[in-house]
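Take a look at this one; I'll ask things after.
Note that one protein chain of the assembly has been removed; the remaining protein chains are unaltered in position.
On to chain A.
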Amino acid sequence: MEKQPKSLPPRWADRLLEWFVAPHLLEYVQGDLHEDFHKQVGQVGLARARCAYVWAVLHCLTPFFIKRQTFQSSHYSEYPNPLFTDMLSNYLTIAFRNLWRHKAFTAINIIGLAVGLATCLLIVLFVLHELSYDRYYANADRMYRMTLYNRMGEKEYNFAYTSEPAGQALLHDCPGVEAVTRLRDDGAMLVKNGQETFKEENVAFVDSNFFSFFSIPLLKGYKASVLIEPKTLVLTQTTARKYFGSADPIGKTLSMGNLGVFRVTGVCADVPSNTHFHYDMFGSFRSVNQGTKWLASGAYVYLLLRDGYSIQQVEAQSKGFISKYMTSEIKEFLGITLPEFLQKGNRIGFGFQPVTAIHLHSDLDDEMEANGDIKYVYIFSVIALFILLLACINFMNLSTAGSAGRAKEVGVRKVMGSVKTQLVSQFLTESILLTFLALGLALGLVFLLLPGFNALSGKQFTPGEIANWRMLSGTLGACLVIGLLAGSYPAFVLSSFKPITVLNGKGQASLRSGWLRNTLVTGQFVVSIGIIIATIVANQQLRFMQNKKVGFDKEQVLVLHDTQVLGAKLNAFKVELAKLSSVNRVVLAGFLPAGASKQSQDGILFRNGSRTGMQLTKSYFVDEDYLPTLGMSLALGRNFSKAFPSDSSAVLINEAAVRAYGFKTPIGQQLSITGDGSEGSKRTYTVVGVVKDFHFESMHQRIAPLVMFYGGDNSQLALRIQTDDVPRLLTTIEKRWKAETGNPFVYSFLNERFNTLYQSEQRIGQLFGVFAGLAVLISCLGLFGLAALTTHQRTKEIGVRKVLGASVTSIVTLLLANYLRLILIALVIASPIARYTMSQWLGDFAYKINVEWWVFAVAGGLAIGVAILTVSYQAIKAALMNPVKSLRTE
């Protein structure tokens, strides 16, 4: 210390400076600083000079001084050091050479990873879209939907809608509610513009604040006044263009079904695809009959919570609605007082669900459209993860195995003075390079597969949705991580080789044992076999649902839609159709099983001995031809008949209804309906027959009770046809239809309507099939590469065995047995997991298959078969090799 000259600046500040400032600037800056420091010492003394020096050094900590010299401006430094980028370019050159030398190997590796990445990308796209539902509203976190819980008799209902007056009651009684908006969906409607008529499926009637509530921009019209008057209409942009082309739609009129003429007062943007409803036309709420009864009206009610209030408060307040508003109605409709009503175990209550949770978490009765399911989001995320995992495992396996051949290279490099970090970065560069090559291929695949994927998933993704910066940066980041993770094992194992051993020609023990590789292969096959089992089960269930007897003859039934437009001419039209040679019978069938048709529900009061009860029951309106035409049969009693004038007060019920009402002798029992509460709508009916149970909903539900009233509904015609030439029949009928009316000719086939019920299951089945294929493909690619390498490593062993008299078969078996053992272990692990998962999935169906043992056998057999095919090529090649050649290696 004493040797140190007195006036020196603080050492640590110098160190900081030297560490921080770019080398080409350091000398001059530091020199100037020192010079200045010495002057300062003379002027203000050592202590203050040192302070000033530190201060000046700290001022140098700017990007300008940090920035290292680039190649272009290398004139500052006379002795350029090899920079990191130099090393990197060296790593890249070596990596490219290596990949090029093992072309097949590289191809397997890249293709496997690319397929995995592409699948993963597509699934991520799907999952992100599912998760984005209803999150774009300005106040999405404070928006709730009010739902109705109803328990009548033994049956429970959870409706997505609620009573219409509930909206006003919320606004009036709950201080925590800032705004309420209502929506009513009265089903499809025939919309007429001059001579043109379209059938519009997505028509809603909404309150005037609907657009601001849901943040749907109004492109034309005044936000404050739109949809306030009755008979006004707002169209989405697309619909406006469909009806009016490029003309200004404001002020134009459209005739809406039987509701009369509506005036267009606004145009709104199309409803975004990630919304839980997709309407094309919005009529004003006041255009439709306002329901004033709590028990006999329904609308979707949304509320916006005020800041600082919780939904629990609103929920607690809504409990009071029953006694406050419904006491008199219960008396009026059911003839009992509220305490009696509650005493019988009946309940009415309101629920509140966050709007953001509707798409993925809500599965209530009468949802606006089929919602997604969080379960599938989970399943697909897991599958995406698994497939990516498979691809990564492959990658690791192949890189480790492949790098065994490079042990010598590592040895030589180490002898030449390479340090471990350099070797590690060499191998990591290679794996990252490989990942990015795979990513490029994967992106190409995604763009290629996007249309197919859209068809499969029922979404409309555009290439732009992948090519945005968020998605791309995420993908690049993920690839970097994958490259680092997958490359880390081979990098660290290889770089830890001792040069003396590898250069001696002895292999490394760590690569021979390969327990890690075996585990990885087993893991791959666990995933593949699991997905194969899932595919088989899902498809079996699908086939079961489609082939199960539905209880009537659904083949060869043609359904004509919207026949009510014919009005008085309908009967003549019907008679005319019945005359066609290929039409056996024609019947008015507004109510039909499966698919779009009328829906009706009635509160049915029944008396069973001393017990009376009330149940909400689905009801059909049919005439005497309905059962024979559709091939439904009676279990008891008789069909409706014109011979009995009293049949207007007769009903048929199905067997499920008999069980639900507890009738011992159903024929002759009395039922009455509650109607809408007015005296005239309460009527009593006598049961004249029992229809055998038939499926009128999807197999997710048990067959529900059903009541059939006499009186056909003219909104659809069902034709029992008998022809091989359906197109010709259709053109004949269409010609006749066009002769009667200008309305669109819409038809469907009953069996197809049933199939569409299972669209989502079909989709799942197909998706699983695709994933299973991919998983197997990736696993096999890995297995192929691995087999190639291990057989290569065992070349000498095989040669020795052959010299000692081993046969080709015994060698092939030897090589195969190792892999077969792994696959059997995988089967044992995968089976229980797949069984458990699939029985959870099947739990959703009321009618389902049992998962049988042969499914596992088939999956296992399939995996083994594919594995044998993959490995045997290598095994046989190795076994057939001339031992002289193989022993001469090295």
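Please note the rule applied: contacts are C-beta pairs under 8 Å (C-beta built on N, C-alpha and C of every residue); 3 or more make two chains touch, one makes a residue touch a chain; residues count from 1.
Just so it is clear, contacts and distances are computed from a predicted model.
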Identity of the absent chain, which is to be given by its UniProt protein name, from "Dihydroxyacetone kinase subunit L", "NADH dehydrogenase", "2Fe-2S iron-sulfur cluster binding domain-containing protein" or "PadR family transcriptional regulator": "PadR family transcriptional regulator"
Full-complex contact with the absent chain, from A:13, A:56 or A:254: A:56
Touching the absent chain when the full complex is considered, from A:35, A:156 or A:229: A:35
Residues of chain A in contact with the chain not shown: 25, 27-36, 38-39, 55-56, 59-60, 62, 64-65
